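One chain of protein is taken out of this complex; the other chains stay put.
Labels run A and B following the written order; every chain starts at residue 1.
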Amino acid sequence: MSAADQSRAAPASSKAQITERRRSDLARQQRIWGWIFLSPWLIGFTIFTAVPIFVSLIFTFMEFSLSSDAAPRFIGLDNWIKLFNDPVAINALGVTFRFALIAVPVGIILPLAMAALLNSKHLVGKILWRPLYYLPYMVPAISSIFIWQAFLNGQTGWLNRVLRGIGIQEPPNWFQNESTILFAFLLMGVWGIGNSMLTMLATMQGVPTELYEAAEVDGAGAFTKFRSITLPMISPVIFYNLVLSVIGIMQYFVVPYVITRGTGNPNNSAYFFNMHLYKTSFTFFDMGYGSTQAWFIFIIALVLTVVLFGTSRRWVYYASGE
Amino acid sequence: MASITQPRISPAVNTSPFYSAQLRKFAVKAMVTMLALLVAIAYLLPFGNMALISIKSADQISGSTDNNILPLSPQLYEYEGESYEVYNIPQADGTVAQWALVDKGRQSSGFIDPANPEAGLIEWQGSWRTLESVYVYDPHPENFAEAWDLINFPRLFFNTLFIAVVGMIGTLLSSICVAYAFARFPIPGKNVMFLILIGTIILPSQVTLIPTYAFFASIGWTGTWLPLIVPHFFANAYNVFLLRQFFMTLPRELDEAAMIDGAGPFRVLMAIIIPQSWPAIISVGLFHFIFAWNDYFGPLIYLLGKPDLVPQATSIMAMVLPLLIFVLAQKIFMRGVVVTGVDK
Partner (left out) sequence: MSRKPLFSVMMVLVLALVVGAVLPTAAQEKVTITWFVGLGTGTNSEQIAIQEQVVADFNASQSEIELVLNIAASNETSRDTLSTLLAAGTPPDIVGPVGVAGSNSFADQWADVQPLVDAAGFDLSVFDPALVELYRNADGTLGGLPFAVYPAVTYYNTDLFDEAGLEYPPAEFGAPYVLDGEEVPWNYDTVAEIAKILTVDANGNDATSPDFDPAAIEQFGVNFQWARIRLIWTNLQPSSYYDAATNTINVPDEWRAASQWYWDRIWVDNTAPNATYAASEVLQPSAFASGNLGISIVPLWYTCCLDSSVGNFNWNIAPVPASFDGEQNVAMDADTFRIVDASPNKDAAFVVLQYLVNDAAPTLATAYGAFPALPAAQDAWVESISTRYPLDINWSVAGASLAYANPGPLHHETNVPNYTQAYDREFSLLSLIESDSGATIDLNAEIDLFEADVQAIVGAPTE
């Protein structure tokens, strides 16, 4: 862009003109290369993704029931009006946000701490710890639900056995209790945090060692080094994990759906927005209203993402510039 | 390790004898490692719980409220062709007898003393429910063999491996290119396109399922592996995002130096960007592999009616392969670090 501006205001000197032309040629060439490298996604998006997304947007203005053989019917904004007057949907959105408020910070800080631990030069036996921490992430979702149903079982689960062992008389029935069920989901989430940890660890290991050496010369301690070198250097990946965990929680669904058997009980305290969306679409077969809910949560998550991108200018450091 | 730097001895430490510095270093190592061990134990507890349950029989799992942590079964005694549970019965003289409960009753029950079955039924007053069972250790490792037999392992293994590996190659090739484009090239409208890319993972997939399925059905790809493989050759938003973030942590100096030496963008990617990014690329490869290995719904719907093609890895035992790959990938992971450490 700036190259183009400069070429328009070309100085008289012919030598300078040549350099300018070369520079603008270079910028044009760079753009072309950019499009070439981008093309796999552009093609894939056009063929596989764009049409289904567009069709689902159309559904939001239709009455479209999977259980009837009637053709979909255009109903304008009825689905949207229904959504804003649906107390169940509003409550489900509240549950989702309440969970996000704890799960997002924990989902960033904990893997960061674990990655720092695994990256510590004082740690003995890294080759052993890494797979152990990563192991739970590899467990298929359904299996991990079975594991946690057993682990958090009120009477026989090991967690409550441990709690009783340290003197807590009546540990809670985690999944049956309104005040503990979200915390139980949080524990399950923390267990499967291996991928965030791994991306942070991978980036930490890419931080040039000279930076630390230089800081040590200046007498920086471990904490200062972590705060002023490691954190900024891996901030792009922290940002990545932040965006994905916000999106992930807006779509949080499988765990509460399977554990509460689709009810969101006790007392709807675990009825997440996407459960409502899933039930509307595939239990009640109301695809039009289900798509409306999907687009609603899409818009919320998109706004949050845009806000995060806006703030990223202040705290994400890109070594490559930009 | 990448950073083999001697600890600098500060003036304060310098006054103490040399072994104290050594000791301090050892203490720090011990503390850090102990912390790692604690975290690992916390992470493994749920597995331990599952492991002990997995060697229990259905009866041992149901049992009563005072459930045992180990796979214990009540001791049985054979009497006249039937088996009966053995209980601890406190005697008047303070000893405890172990008798088999043969005839259950509400007010009194009939027991047999295994040491002296000829004596016949011993009538005991009281409720048998207040008595304690005699337990014996009785694990059921055959549960694993049975679960193993339920899966057609060779077929599952081949199908899953093929889908996962081909998809992984596809997503790596395409996502690296696209991430490189987003990270390094001045494309007009780049930011908007990047937001669209992220947008494709924000929209809940439940609502695009039917149009997507209809599309694949209309081009005749249902009942084949194509819907599970081909889209991965056109980049995936999660992977592009991660790689783009990682590429942007790399300073441009090396790219520019190479370009001055006459390298084209492709050569810069191959010779400069990729060698510095092995940890991230391996992460992406692993993520895709685990995703494809554990993908449940995709195969379910696209391979309906083609049981021979279905890769189904819902069993916890199917984790063995990803774990193995992770352990092996660790080595490359480490090598990647060494490369970046030394080259600079």
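Here, a residue touches a chain if its C-beta (ideal position, glycine included) is under 8 Å from a C-beta of that chain, and two chains touch if they have at least 3 such contacts.
Bear in mind the structure is a predicted one, so any value in this text is a computation, not a measurement.
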Across B:L226, B:I274 or B:V327, the one contacting the chain not displayed is B:L226
Cross-chain touch to the chain not pictured, restricted to B:Y43, B:Y84, B:W128 or B:F326, is B:W128
Across B:L121, B:A214 or B:A271, the one contacting the chain not displayed is B:A214
Chain A residues touching the chain left out here are 33, 36-37, 39-40, 66-70, 154-156, 173, 176, 263, 265-267, 279, 282-285, 287
Chain B residues touching the chain left out here are 58-59, 61-65, 67, 104-106, 126-130, 150, 166, 170, 173-174, 177, 209-210, 213-214, 217, 220-226, 229-230, 233, 264-267, 296-297, 300-301, 304-305, 307, 310, 312
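The rule is short, and it goes like this: only the chains that are shown with their structure count from here on.
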Between chain A and chain B, the Cα-mean centres are separated in Å by 19
Counting only contacts in the complex, chain B reaches chain A at residues 1-3, 5, 8, 10, 25, 28-29, 31-33, 35-36, 39-40, 43-50, 53, 65, 67, 69, 173-174, 177-178, 180-188, 190, 193, 195-204, 206-208, 210-212, 215, 231, 233-235, 238, 240-242, 245-252, 265, 276-277, 279-280, 282-283, 286-287, 290, 294, 296, 313-316, 318-319, 322-323, 326-327, 330, 333, 336-337, 340-341, 344
Per the touch rule, the chain A residues reaching chain B in their complex are 1, 27, 30-31, 33-38, 40-41, 43-45, 47-49, 51-53, 55-56, 59, 114, 117-118, 120-125, 127, 129-143, 146-148, 150-151, 155-159, 161-162, 191, 195, 198-199, 201-203, 205-206, 208-210, 212-213, 216-217, 219, 233-234, 236-237, 239-240, 243-244, 247, 250-251, 274, 277-278, 281-282, 287, 290-291, 294-295, 297-298, 301-302, 305-306, 309, 318-322
